[in-house]
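One structure, as structure tokens, below. Some questions next.
Note that one protein chain of the assembly has been removed; the remaining protein chains are unaltered in position.
For subunit A:
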Amino acid sequence: MINSVYIHIPFCQHICHYCDFTKFFYNEKSADDYLTALAKEINTQLPGKNNPVKTIFIGGGTPTALSHQQLKRLLELVQEKFNISACEEYTIEANPGDFDKEKAKLLMDYGVNRVSLGVQVFDDAMLAELGRVHRIKDVYKTIDILKQHDLTNISLDLIYALPKQTARHFENTVTEAISFDLPHYSAYSLQIEPKTIFYNRYKKGQLHRPTQEEEVLMYEVLKTKMHENGKAQYEISNFAEPGFESKHNLTYWNNDYYYGFGAGASGYLPGKRTLNIRPLPAYIKQAMEDGNPILKIDHISLKEQIEEELFLGLRKLEGVNKNDFHQKYGFSYERLYKQQILELEQKGWLVKEGDNIHLTDQGLLFGNEVFSYFLLDKLDLEHVH
């Protein structure tokens, strides 16, 4: 059963220096064409109306970069295709810079019940360094507007380990973020990805980066502050009040299926992961032609499915449940990973608790090391069959 839908809106008013997502400068004509192509793709992949769905996530890019009219068109499309009243979580990403009352009202009218806000850092100079156009005052204004429209289920996103940032500086950002007392927070350490402005600067030696030691301090500051304020950590980079964990994002970490629509969007359907065409004109052309703008399909074998079950599942603080795994695959993960789990326990990175295995505090810092233990060799699966 496929219960989740991701829709990508690849437009931005400005391009951030660290961003490697599929994005293009907003322009009215191409956004119009894009929405037409998107509708064609969704209608082709998922015919009919009022399809049942539990979570919807409209991300970007910046969905709120669309004009009022275009946003309305998008929300209408979603309303027509999916049974919104039965949808448990309907999230849209928003930028503090390009949000207003009209857009808030639209979201309310069409049943959006959660907003993910890209705040990044409470420091105007650093925002400018990141290539962001919004400023701290816009954050206050936007959250006010959202609350006025009863959009109180807000997630606030932060980025840390920014150039020149110290743990002390980040502590101020976390404190100010917490002062809004929102139900959900995400905080990611800055990754320098290829094809970004930061990457080019980094390659030329022109980008300062905090040391690993400083970054670990920031992570500790983050966890402590969140914990003190009743926001429980439930994933490596995510914190929420009980009951406000992102259902949509849990789809990914639970290794469940989801549709991915739009340029550069990824989907996970039984047996395959798909990736859509990224360049806008090519996406539009292909979607209009046959409604199937897929660039690439990775077939997911049982081996890969199991690996992903573990390396995604272990991102959650609760980890992976033995019984759930057994129910899904028909055998215990211990039959495949007994040795690895033992080694990781000895290293102090993994712990068994009840019927679950999960990362320890140290393990959270060395997630990639832990995850790579769960990659299997080709023949490993043979003896469990």
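For the reader, a short list of remarks on this structure follows.
The rule is simple: a contact is a pair of C-beta atoms (placed from the backbone, for glycine too) under 8 Å apart; a residue touches a chain by one contact, two chains touch by 3 or more; residues count from 1.
Here is the rule we use: contacts and distances are computed from a predicted model.
The unshown chain of the complex is recorded in UniProt as "Elongation factor 4", chosen from "Xanthine dehydrogenase", "Elongation factor 4", "NADH-quinone oxidoreductase subunit J" or "Branched-chain amino acid transport system permease protein". Of the listed residues A:189, A:233 or A:332, the one in contact with the hidden chain in the full complex is A:189. Looking at A:50, A:179 or A:372, the residue that reaches the missing chain in the full complex is A:372. The residue from A:209, A:273 or A:322 that touches the chain not shown here is A:273. Among A:46, A:136, A:288 or A:312, the one in contact with the hidden chain is A:312.
If you put the missing chain back, the residues of subunit A touching it would be 6, 21, 187-189, 191, 212-213, 215-216, 219, 236-237, 249, 251-253, 258, 260, 264-268, 273, 275, 298, 304, 307-308, 311-312, 315, 364-369, 371-372, 375.
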